[in-house]
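Quick one: this structure, given as structure tokens, is what I'll be asking you about.
With one protein chain held back, the other chains of the complex are shown just where they sit.
In order of appearance the chains are A, B, C, D and E, and numbering begins at 1 in each one.
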Amino acid sequence: MATDQKFKYFVITYPQEYVAHVEINRPDKMNAFHEEMWLEMRTVFDLLSTSSSVRAIVLSGAGEKAFTTGLDVKAASQGILFSPSDSDTARHATTLRRHIVEFQDCISAIERCEKPVIAAIHGYALGLAVDIATAADVRLSAADTRFAVKEVDIGLAADIGTLSRLPKVVGNYGWVKDVALTARIFGAEEALRVGLVSGVYENKEKTVKAALDLAALIASKSPVAVQGTKELLNWSRDHSVQDGLRYTGVWNSAALQTNDIQSAIFSQMQKKKPTFEKL
Amino acid sequence: MATDQKFKYFVITYPQEYVAHVEINRPDKMNAFHEEMWLEMRTVFDLLSTSSSVRAIVLSGAGEKAFTTGLDVKAASQGILFSPSDSDTARHATTLRRHIVEFQDCISAIERCEKPVIAAIHGYALGLAVDIATAADVRLSAADTRFAVKEVDIGLAADIGTLSRLPKVVGNYGWVKDVALTARIFGAEEALRVGLVSGVYENKEKTVKAALDLAALIASKSPVAVQGTKELLNWSRDHSVQDGLRYTGVWNSAALQTNDIQSAIFSQMQKKKPTFEKL
Amino acid sequence: MATDQKFKYFVITYPQEYVAHVEINRPDKMNAFHEEMWLEMRTVFDLLSTSSSVRAIVLSGAGEKAFTTGLDVKAASQGILFSPSDSDTARHATTLRRHIVEFQDCISAIERCEKPVIAAIHGYALGLAVDIATAADVRLSAADTRFAVKEVDIGLAADIGTLSRLPKVVGNYGWVKDVALTARIFGAEEALRVGLVSGVYENKEKTVKAALDLAALIASKSPVAVQGTKELLNWSRDHSVQDGLRYTGVWNSAALQTNDIQSAIFSQMQKKKPTFEKL
Amino acid sequence: MATDQKFKYFVITYPQEYVAHVEINRPDKMNAFHEEMWLEMRTVFDLLSTSSSVRAIVLSGAGEKAFTTGLDVKAASQGILFSPSDSDTARHATTLRRHIVEFQDCISAIERCEKPVIAAIHGYALGLAVDIATAADVRLSAADTRFAVKEVDIGLAADIGTLSRLPKVVGNYGWVKDVALTARIFGAEEALRVGLVSGVYENKEKTVKAALDLAALIASKSPVAVQGTKELLNWSRDHSVQDGLRYTGVWNSAALQTNDIQSAIFSQMQKKKPTFEKL
Amino acid sequence: MATDQKFKYFVITYPQEYVAHVEINRPDKMNAFHEEMWLEMRTVFDLLSTSSSVRAIVLSGAGEKAFTTGLDVKAASQGILFSPSDSDTARHATTLRRHIVEFQDCISAIERCEKPVIAAIHGYALGLAVDIATAADVRLSAADTRFAVKEVDIGLAADIGTLSRLPKVVGNYGWVKDVALTARIFGAEEALRVGLVSGVYENKEKTVKAALDLAALIASKSPVAVQGTKELLNWSRDHSVQDGLRYTGVWNSAALQTNDIQSAIFSQMQKKKPTFEKL
Partner (left out) sequence: MATDQKFKYFVITYPQEYVAHVEINRPDKMNAFHEEMWLEMRTVFDLLSTSSSVRAIVLSGAGEKAFTTGLDVKAASQGILFSPSDSDTARHATTLRRHIVEFQDCISAIERCEKPVIAAIHGYALGLAVDIATAADVRLSAADTRFAVKEVDIGLAADIGTLSRLPKVVGNYGWVKDVALTARIFGAEEALRVGLVSGVYENKEKTVKAALDLAALIASKSPVAVQGTKELLNWSRDHSVQDGLRYTGVWNSAALQTNDIQSAIFSQMQKKKPTFEKL
């Protein structure tokens, strides 16, 4: 098992070898997040990132109603946003900036996790839900999902990742501006059409099933190949093609020395399922 | 009113509070542009950018035939392109470069305008029309629109913004190369499919109506949130995710200190329409 | 003729003025590549790049079965990948890095070729096929094409260009991660939907025909305009909008001094087909 | 004459052909700047930038006491810094940001001026003086100059250019942090040693004389070569070597077609002073 | 007090208000580092970064002999470098990469510490000493310091920061390549001449004294101004001038709303020492 540590707001199960299933577990509050939760989520993904028992991860929300409705506004309203720590504007700005930076870092834990993360989304997926989903590698959705980049409706520009990642996930600034400036709800079909999600399934159960199957498929491949592919795609997003090629060349100068290549090719020839050492 | 200044080639109206409607107004020439026009267009958007009476802008073309057919070739043929200012190639190049830089800057005024700009496009939308449309934030189109990246057909590579912005708007280089290398006409449905436009409407009237409705919706939100969202999305287009997150954190360290957040949340709880101070 | 040099693995024909057709010609091995082939392919594209008799290029695979099945695994298994040149890991890494860099450079020859390259793809298009296709400017596909980013299935992260270029071609990281992490086969319709290809045709013959028609159309335009457009779009992919605008202004300060503009405009007015000097 | 327009705070003279001398002219206030002045300075440099009668510019301060003591604190204390335009922090931040951006743009006019600008510095050169001096191309100093990055002493981080440009001018972050964090006064010899200035002269008169001589020398060269050199060095500062090489190649593809090359070489062979057409 | 937490390898004292003095405290081993030490050093600087009782930090080495001789080679030789965790090259590479990334992050804690850090260096300053020193903001040196970028002498390229930061600290690649490729010892005078250190003092005691005085001077300034200056200079190092100006404008839109500006100006007029609120 990757970790037998218990968490307050997250449940981790291992439905099959090398696959971890992380559930956001505050269903009575529609999985709304407060600070303790996002700090815990960072711990979860930092642990799984280097666990050699895990090769692919599914992230979903507990309960029938929501992946997550985003920020727990009630909790937030008791936090620093509404209770300036300081009467000096610049000092309060410092407090806010530190807060945002740490909050962002907790969500980025999903992106920097060395293993692919598949988000299985259903029900309400508002605000922070999109920050989280776009930090994952692949997104699958139930037919009933109601997405929204909700932040402008509470008077702020989304600052935990959506405005940086969503346009790069879907590759279309026009659509992103539409949904980010209006905060309108959009459904699974629209998300599929613009490429925010890669598949739409009948309901939550089937979505999670599809995500677990995808995770199992990925987990059956060489972890050297899979984890390298995630890293190189994340690098390429933020660099020129030339810097991408160069970084790739350096990366693979070590990675190609793996035994996994021989195992994979040999297994294919033998029509057997390859096995790969832990990583 | 944002400005009661009158313009020769642009008509500005205020169909409702906080919404400006800018019309390119040279319908007898299918709204073709000459230098005086693009200089004037820069003045229009620079003014609206900081006008506290405006929160969203619709840009459309007067007349039934065209959003704009692009460059007024007849006017251009009397300009520096065809009448070298200088017999020395390098000196003529300097004149051309200065000309291009200023021309580009006039179109970029739409992008750097602090308020979201929605282009409502109909009829012919050729050449410069695409430069202008891609500098806007959201594009809506009438069913009859005939788009073309027309420049190669007059012997030049588009240089006023299309080649820089169009691929980032639609996120697909294959399609952009196809239309930019062939200069072929494409219609509203194709534009919708690739994501160049966000919606297609029956005719010009309904397109402008939809754009005004969208503008009104955006104008009803917190201007601190809306203008921050536009700025952060434009920044993210040209930077890595990490630089996006960092810039966002600094931006919001001031923006989160707005009263709009309390207003927005309080109004939601009260199920009332919030009002926000001028910005 | 652009070149009458003969090649061992590539056939070059000139189906019409200014159009070159390059065929990968190892049909008995499903056009699988070994080192001698990719070195030769670089020579081919470097030659065509500056040949004034060529204005557009079609690249396809000989035979009915495959555009290319990618790396010739049998040949590769006798190469450096499997026969470490050195027992010292760092030294072997140096050998591998040099090998990857040269391999990448051979594929990049398609991208840096000054003339637009249209890939006409059919049958199997696996692994290296995607590296090659994404280095081209436009991709057309037969209905039967079976694409796959196959590399993880042989234990490695794709390192010859796919992970750097594919996401920028299609503009959607979610879909790219899906196909790159699973190595699953996908068909022409899916490729069309995500924008990897610009058109799908009934069979190989019709695909090549469509590619040649597209090449002929592009070749009928001003080569100054067409080649500038390719260059500026490639530059814009890797730079901010502002750097794109600036580079474009400098580029066109020379390019706008071409006679092609007058020729193009004059021919349009005369409704004649323009002719342009060699470039 | 480049311009016979008169300015309130700047005196422009033409001590010799192609050389303009701009003096900051508010000696009774030690050339301290208020808003009207920096707006005017932008106009001055924008005019000179494209004047074909000017090939090099010297910038100095009138009076014996100071190049400039920087911001006119008294004027500033009546401005927006001390009189919040708005009680809402985010709205006041918007006002401040617009103010800073315009202020920065006025100083950047020196950098984007197409002609080389030589700053001749003497006496007090505090705060804004360093922003201005680092936007120039070359700096000469009188022996008595007292420099300081003064901003932290009035409670703020320098925001008009010093923190962005000074480290790139001198290339040494350690020294820059020392002077920027302590706001300490440093003299001409130290400025010379770290490379902030290129020469130190006995007094103001000799400094201005040396600057004018340098300007005259530069003005005697091909303006195509000189202005290209300034542009390419500014570009290289903000880009990788590879992007520098590529931009240079595109720039010179037009610039090398100048007649100035033949003139220059022919004059050298004839040992005559070349003359170059206006630019 | 910033922290009364005790550390095993670091001693923190507060010689005067707002100044922290951190000593590397393993003098019997010439302050050589092993993993536990660099992990602890990260904790120290992360704590001081946000402590409102600290405004400037001095970092020095305990004992007379060395700032630090760098990596404790004996400890290292029992670590992962010499005891491959895995027989598979790619898997061992993963372990090494994770190790390097964490090690780098511990040193980067000095750079990201919001308060200026002044390194007071004496005696041996080898290998890791240079990684640490270049992550600080200002460096002062005793006359007897013996610096070396020692890594090539033990068969590796420096990977904890020196190769990334040293050239940007001194701004001269020629000298950096000389010392990094030869691993030769260089003294304080040479370090001063190239700008690696800002001052050279007779012995360790006087160096630490000078560093503490400098820290005290910085600590007497507005912490809003000082910490903003550090952040903006670090940002500018890695970005273009334009991105520097823009980030600065956004940063100061909050920071200029501080009361420190009025306090600073008022105190200056009153010739009194200003006091500033905690930050």
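Following the convention adopted for this analysis, a contact is a pair of C-beta atoms (placed from the backbone, for glycine too) under 8 Å apart; a residue touches a chain by one contact, two chains touch by 3 or more.
As the structure is a computational prediction, the values presented were derived from the model and not from experiment.
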Inset, instruction - Using the touch definition up top, pick the residue from B:16, B:78 or B:242 that touches the left-out chain. - result: B:242
Inset, instruction - Kindly state which of the options E:31, E:51 or E:108 is in contact with the chain not pictured. - result: E:108
Inset, instruction - Touching the absent chain in the whole complex: find that residue among D:29, D:150 or D:168. - result: D:168
Legend entry - Sites on subunit D contacted by the missing partner chain, in the whole complex: 116, 137-139, 168-172, 195-198, 214, 217-218, 221-222, 224-226, 228-233, 236-237, 240-242, 244-246, 248-258, 260-265, 268, 276
Inset, instruction - Identify the residues of subunit E touching the omitted chain, counting contacts across the whole complex. - result: 73, 77, 81-82, 84, 89, 92-94, 96-97, 100-101, 104, 108, 111, 151-159, 161, 163-165, 167-168, 170-178, 180-184, 194, 237-239
Legend entry - Residues in subunit C touching the chain absent from view: 50, 86, 88-91, 93-94, 98, 224, 227, 254-260, 277-279
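As a working rule, only the chains that are shown with their structure count from here on.
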Inset, instruction - Looking only at C-beta pairs in contact, point me to the busier pair out of A-E and B-C. - result: B-C
Inset, instruction - Take the average of all CA coordinates in subunit A, do the same for subunit D, and state the distance between these two points in whole angstrom. - result: 48
Legend entry - Euclidean distance of C-alpha centroids - subunit A vs subunit C, Å: 33
Legend entry - Per-residue multi-chain contacts in subunit E, two or more chains: 89, 224, 242, 250-251, 253-258, 260
